[in-house]
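Reading through the structure tokens given below for one structure.
Yeah, one chain of the complex is gone here, protein chain that is, but the others are all in their spots.
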Amino acid sequence: MPEEKKPAQDAGEAAPRPDGDHRALAEASPDDVSGYAVLEDGVPVTEVRADGIFSAARWARDHGYRILSLLSAYDDGKTEFGVLYAFVKPANTPGDFAEMRLKVRMPRKDEAGNDLEPECQSIVDVFSAADWQEREMYDLYGIVFHGHPALRRIFMPEGWSGFPHRKDYREPEQFIAMRDGEDIVLKTQEDGSW
Amino acid sequence: MVGARDVRDQIPATFDAGRLKTVKVDDRHLMELNMGPQHPSTHGVLRLKVKLDGEIVVDVEPIIGYLHRSSEKLAENMNWVKFIPLTDRMDYLSAMHNNHGYVLAVEQLLGGPDEQVVSERAEHIRVFAAEMSRLCNHLFWMGTFMLDMGALTPLFYALRERETALGFLEELCGARLTFNYFRFGGVKFDLPDDPTYLPRVKTFLADMPSKVDEYQRLLKRNDILVGRLRGTGPLSRDEVLDWGITGPMLRASGVAHDLRKVAPYSIYKELDFDVPTATESDCYGRLVVRWAEMVQSVRIVQQVIDRIEKRDLEGLHLNPDYAGGKILRVKAKGEAYSRIEHPKGEYGCHVIGDGKLQPIRVKVRAPSFANLQVLPIMARGQKIADLIASLGSIDIVLGDVDR
Amino acid sequence: MASLTSFIDQILPGTPHWLDATIAAVLGSVIVFTVVLTIGGLFTFVFRRIFARMGNRSGPNRVGPNGWFQFLADGLKLISKEDVRPARADRLAWGLAAYVAVAFTVVAWAPIPWSEDIYFTNIGTGVLFILALSAVAPLGEMLAGWGSNNKYSLYGGIRAAALDVSYEIPLLFAVGSVILITGSLATQDIVTEQAGLWFIVPQLLGFVIFFITGLAKAGLVPTDLAEAESELVAGFTTEYSGMRFGMLFVVLFSNVFFISALTTMLYLGGWQAPFVEWVPFLGGFLGPVTGLFWFVLKAGLVSFVVFWVWTTLPRVRVDQYLNVAWKIILPLSILNFVGTAVMVRTGVLG
Partner (left out) sequence: MSPGEAAHAEAEAPAYDPADPSHLEAPRIPIVVEEQREGLVLTVLSKLVNWGRSNSVWPFTFGLACCAIEMITSQAPAFDISRFGSEVFRASPRQCDLMIVPGTVTKKMAPRIKTLYDQMPDPKYVIAMGACATNGGPYQDSYFVVKGVDKIIPVDVYIPGCPPRPEALLDGVQKLQQKIRDQNAILELGF
């Protein structure tokens, strides 16, 4: 995202260079990797193209990053959606611990200015833990994870319109909850309450 | 997206996605049972769609979202500090840890990884509060887990100790359940002025291991209980890792992965404690691990109190840069993720700010949400009663699952 | 019964005998019903108090003297509540279930000897009568489970049936061993036979088996599988409301006393006073109700143990219980039966 400047650049130093497993990943699959940055907490993140995240995740898994720690999406409201992945190595001693972060950025508009729906590869086949996490991000942000076996809404009931965590989300006028064939209609009141 | 590949067609799965203990039966003879959202053992408003062949669970699908309160979306419309009370209400059984995770993440944005925003004294108070909270969480878990197993009294034993511990936290911050205690740069209040406070806590802590021993005498030697827990809800180490399970459930499968130890935050690096593990990755192992963790928490708090009393710890309980009304004007910029060892597993906060008063995104990595996914793997092929035991052994809080 | 008839005859001289007998039967039935349901109701309160004390609490203590009218308040409330019949429930089975459960449970109380003189009937086949009727009682649970049109209820009913089949046989063998010693099925004979030596001494194994299977028969923790609150919400009672539920509730608690009374009668000397050889005072210090006192005291102590177990132990799993019933308890009970038979034959016992 544009607001997120690389801190090293802010300080006027040279751009950070990937090292360790990040460099190894960039060398192993240069097509998938699109960038590199260091977050404010000092942990580097490799930016991966949306159609390369599966192989990158598989690479991470094969290199010992067994636990899917974080799968988080965001919407900056202006230009892009993003998904941040964090994989960690299960550790028995402090030395074993290592973290690998990957990020997928999906633009809201293509070059021609047309709206794009965010799409990304699913990593369920390598990390089962991504199952619900991807469903959650689909539910809240509408990010379509290709290859997910059952990409359904997880929090919202089926039939809910819109993806509520998007910045441009507007609440629907009414919500009809079904109950044994009888409808309970919850309407928006004048004061905005239900 | 251009050229998105359907990976399932092209790339063969590289591993067995979970041991499928599915029982081969004629589908027409299965009974579908909806447990919840109101059910005494679903710990809130979880719904389990269970397929049953007689008493045997063929498949179970957890359906969540009945407590989705959209805290994360609300965070985007409030000042950074105002989200702290909402973290309390996510996992309301260990609210201190939720505070801690969020505050750590924002402090990364405010100070960066190296800059010391929090004074040594505040760090000690934080660890004190967090470990007391862990104690309360495990106590309550034990009580309700035993209630799931049909034993009625352990809950009251556990609540007895929990009330005492909550009393100390209440003196610290004024609340019983939703503490709202941590602030960027420290904690809201210093330790109470009452000179008997720490001695009283120490007396309680000195008693606590014998109380844990009492629970063990009551439960560990109970053949019925052990018979029901052993071998129930088994998970192989591969499954545990693959499903992203963390916390006591991971440690019950023999991996000593405790973020306090392997990726220390706060002052845990300087404290002396063990990481209990168990080899049998079943409900019994999880119970034993949590018992041992209670004792370790007691050890940690004792050390922290010793250090507070003996050393003259530097600094105030709250960084003056963030005291008073200044905390409302916190503007954070950048992106960070911080993780802490929550009683239920890895708890983390992914925060993004653009230098304004409100965050752009706060994502909570909820341990209950990640851990609950594995329930079908645990329950398949076992009995209904085992399904309840497996669910209880995960230690979920629906506020944490649905957020 | 006979004494009741003669009592009626005395106060209504000149009436024919059949009328006396009928009045006595009706009156006796009313008395038994009242006693059973009062005990059941009272035990709901007693259980709540014991449970509370076990958990370091005080229990209901606001209604009446020290809370002792709590069960009356509960009863009044349950009677005045709406009686909901679930849609598409099997009307007959659903409606019949509560009555079946109550009727067979209460009638099974008839041959219980409260003391040497106080009993409703002392038929020659008293024990057989009790066993036969209490074997029918789970029918009520099955009817409730089937008729409620609720899956939880159905599971409760099926579990009740499965348990019924498994625990009935060891129970019969355990009671059969006692009958081998006494040589009589009459309940009063069993009690009088225990003068001097209670059957718990020669029949310790049988006592344990009877207690375990009795708990299962009454549907009590650790074998409350048919109700199993944490698994099946409320088991076979899930769909019952108001007084129908109240009846099932009272039956459950009166079963606690029933099992305790049977245990007392079969193994703990019934209404016989303890240590009466050395302290003859114990045998008659309350005049005609001494036997009643001892019987109620013993049964109350056993009930306390039942409640104690209830509040302490977790629930067993259904397959574990069936395994134990068929693989351990049943062979042991047969062993006990055969051993008793050999001992009786060789003259060691009986």
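Per-chain residue numbering starts at 1, and chain names A, B and C are given in the order in which the chains are listed.
Basically, a residue touches a chain if its C-beta (ideal position, glycine included) is under 8 Å from a C-beta of that chain, and two chains touch if they have at least 3 such contacts.
Quantities reported herein were computed from a predicted structural model and do not represent experimental measurements.
K.L.:
When the whole complex is taken into account, which chains on show are touched by the absent chain?
P.N.:
Among the chains that are shown, those touched by the missing chain are A, B, C.
K.L.:
Which residue from B:R176, B:K269 or B:R329 sits in contact with the chain not drawn here?
P.N.:
Answering carefully, the residue with contact to the hidden chain is B:R176.
K.L.:
Mind listing the subunit B residues that contact the chain we can't see here?
P.N.:
Counting over the whole complex, subunit B touches the hidden chain at residues 37-40, 43-45, 65-71, 73-74, 77, 85-86, 89, 92-93, 140, 144, 155-156, 159-160, 162-163, 176-178, 398-399.
K.L.:
Just checking the interface: what residues of subunit C touch the absent partner chain?
P.N.:
Counting over the whole complex, subunit C touches the hidden chain at residues 48, 52, 55-63, 67, 70, 72-84, 229, 233-234, 237-242, 245.
K.L.:
Could you please point out the subunit A residues that touch the chain left off the display?
P.N.:
Within subunit A, the residues touching the omitted chain are 155-157, 164, 169, 171, 175, 177-180, 184, 186, 193-194.
One rule holds in what follows: only the chains that are shown with their structure count from here on.
K.L.:
Express in whole angstrom the distance between the two chain centres, defined as the mean CA positions of subunit B and subunit C.
P.N.:
Computed value for the inter-centroid distance: 46 Å.
K.L.:
Would you mind listing the residues of subunit C that make contact with two or more other chains?
P.N.:
In subunit C, no residue touches two or more other chains.
K.L.:
Using the touch definition from the top, which residues of subunit B touch two or more other chains?
P.N.:
Residues of subunit B touching two or more partner chains: there are none.
K.L.:
Touching residues of subunit B toward subunit C in the complex: what are they?
P.N.:
31, 33, 39-41, 55, 146-153, 155-157, 160, 218, 222, 224-225, 227-228, 383-386, 388
K.L.:
Looking at the complex, which residues from subunit B come into contact with subunit A?
P.N.:
Subunit B reaches subunit A through residues 1, 3-8, 11, 13-15, 17-18, 64-65, 68, 70, 72-73, 76, 105, 108-109, 112-114, 241-246, 250, 255-257, 261-264, 333-339, 346, 348, 350, 352, 354-355, 360-361, 363, 365, 369-370, 372-373, 402.
K.L.:
If we count contacts the way the header does, which residues on subunit C are in touch with subunit B in the complex?
P.N.:
It is residues 51, 54-57, 151-152, 155, 221-222, 224, 228-233, 310-320 of subunit C that touch subunit B.
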